[in-house]
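Incomplete set of chains, arranged as in the complex.
Should a chain be cited, it is by its letter among A, B and C, assigned in written order, with residues numbered from 1 in that chain.
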Amino acid sequence: MTVFVRSGGRAADQLRPVRITRGFTIHAEGSVLIEFGQTRVLCTASVEEKVPPHKRGSGEGWVTAEYGMLPRATHTRSDREAARGKQSGRTQEIQRLIGRSMRAVFDLAALGERTIHLDCDVLQADGGTRTAAITGAFVAAQDAVNKLIAAGALAASPIRGHVAAVSVGIVQGTPLLDLEYVEDSACDTDMNVVMTGAGHFVEVQGTAEGAAFSREEMNALLLLAEKGIAELTVLQAQALAG
Amino acid sequence: MTVFVRSGGRAADQLRPVRITRGFTIHAEGSVLIEFGQTRVLCTASVEEKVPPHKRGSGEGWVTAEYGMLPRATHTRSDREAARGKQSGRTQEIQRLIGRSMRAVFDLAALGERTIHLDCDVLQADGGTRTAAITGAFVAAQDAVNKLIAAGALAASPIRGHVAAVSVGIVQGTPLLDLEYVEDSACDTDMNVVMTGAGHFVEVQGTAEGAAFSREEMNALLLLAEKGIAELTVLQAQALAG
Amino acid sequence: MTVFVRSGGRAADQLRPVRITRGFTIHAEGSVLIEFGQTRVLCTASVEEKVPPHKRGSGEGWVTAEYGMLPRATHTRSDREAARGKQSGRTQEIQRLIGRSMRAVFDLAALGERTIHLDCDVLQADGGTRTAAITGAFVAAQDAVNKLIAAGALAASPIRGHVAAVSVGIVQGTPLLDLEYVEDSACDTDMNVVMTGAGHFVEVQGTAEGAAFSREEMNALLLLAEKGIAELTVLQAQALAG
């Protein structure tokens, strides 16, 4: 079996260069540009001192996410969702995933009756935008929480640990970590994995694009994901320490 | 650790009683009422002799799904999506999942330039509606394909094998097969698994509702799912033979 | 003049076999499957302990209806209204008719500040779906009211009498009771009649599909409707007594 050769001589279990830039824009309580190779997502965290109806009076807060892609973030221009008048099923699926992932590490009672909105906007897409969004949104949320603590609005952090995400997939029989667009288009199986800093799973979403996949293949993919997420957690911590 | 006691004395690895009624309504090319205990989903397959724009002129067909829930399929009435003017993110996510699952066993070239629409409408919900929908839609699709073959429109079946789905989850530390609503509401981890009749994975969607889950828990859940889907495949075959 | 021959040897003034199944689904306060021959409509009644804005603080309740048709309830698949993003004019017209018909026999002050939602969803269509819906919704509403009385929420019934509906029409010169689809498609005049158990009119909606109709034809149609509705009222009472 010939092994699939990745661009730039990247190893099968190697992340693309990841860059996390905090304070990318000035207004948001948290503003992070995260880059996984050519994929670039701007993640902002906005604090709002009220909660949606289903949390009103509960003493608990809420963490929610929205996702968008600039029309020309992609190879060919895609329609602007605001102009079409609705978000695609794909967009809604992704923003629901980001929201659940972030809530997995938040103690909503400790947050108090306020909402953190995480807006993840893809400036440039080259595969893995949703996993980059989760990884970056965590850093933006952390910055927003730190501002709340610094301002005396919170006594302690409601964040219980890291959360990060990565995509894995099987391309021409080879399990690969962190797929870029050409790999994603060619893959038989595509899996998005979200994990905590403690190494537990928050979300696993695997899809057979071509042939169905075996238990062994799944195991190989999960191993790759665990490795990648462990590295991403370190990168998040370094960015936050920077 | 006390083990969670299931309603009706059901074992942890036991499916609810499954009933598959073919020909439930008269107009559709395939019409199946599938029941997983109290969950009842009407799955119809409609053949249309044209394809959506992205397949036009390709010589290939298309298989797509839509999902809906009657307003009072649930404990409390939910708004009618047609009246609200849009499908929820959850609905879109589910119908995309059903569509991908069905296409995983279809040879679209062998189908020819026609579309099979699978409409999955929940008449009564008690957990596991999306997995029941996939399992029932397969039977409806099979009936529709058989009609095309009988009518001479197709020489051979474009269906390459069975596809079925089941939910699994961890409730109070116990991995359970085929969650009903009260179990689903209480579970820490919820996983929907779609597999082929050959025992390969088509979709794995696991979500930590409460605590994140470990690799061991995931393995236990996948084992349960494999068992359940193997049984569902047999039930599908029996229904089709009936 | 040759007389139009009906399927199954049905007489011109004869209803199709009518079947009313109470408790068809488990969650709703009232849940009725009504069948007029091959037409099958699921009517559920849901009680909500609040009223729409125009009734707030009035001490009066509200009774309202929504109508839908599963995409493959019909011979050829019709688009799902939730996916299209709006209800058709026909759907809105029908659900307004059902709502008015039900309110005609309700004492809204005696209902108290609560709403009864009647959801009428057509599982299978073969003509006369709106009149079946009204006839079935009455039984579902009655069941919901009985639950309110049994629970002590109401001291007496706010329902002042029966309401039922039937379609009549002129096909090839012959006035017919309870049109099925092939008759409805061929008819010159189509009339939907809603009456109380006491034999008074609640709604009369007659439309000349082909030639305009005379006063004599109208009289003949109303006579047929009166006969049919008297029979339907008995069937409702039997179902409720069952």
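Convention: a contact is a pair of C-beta atoms (placed from the backbone, for glycine too) under 8 Å apart; a residue touches a chain by one contact, two chains touch by 3 or more.
Predicted, not measured: the structure shown is a model, and the values here were computed from it.
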Practice problem: Report the copy count for the entire assembly; 3 chains are displayed in place. | Solution: 6
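Rule of thumb we're sticking to: only the chains that are shown with their structure count from here on.
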Self-check item: Third chains touching both chain B and chain A
Solution: none
Quiz prompt | Distance from chain B to chain A - Cα centre to Cα centre, in angstrom | solution = 28
Quiz item: For chain B and chain C, what's the span in angstrom between their mean Cα positions?
Solution: 33
Quiz prompt | Separation of chain A from chain C, taking each centre as the mean of its C-alpha atoms, in whole Å | solution = 51
Practice problem: Enumerate the residues of chain A that touch no fewer than two other chains. | Solution: 86
Self-check item: chain B-touching residues of chain A, taken from the complex the two chains share
Solution: 86, 89-90, 92-93, 95-96, 100, 104, 191, 195-196, 198, 200-208, 211-215, 218, 222
Quiz item: In the complex of these two chains, what residues of chain B are touching chain C?
Solution: 25-28, 31, 38, 40, 42, 44, 46, 48, 66, 68, 70-77, 80-83, 85-87, 91, 117, 119, 121, 123-125
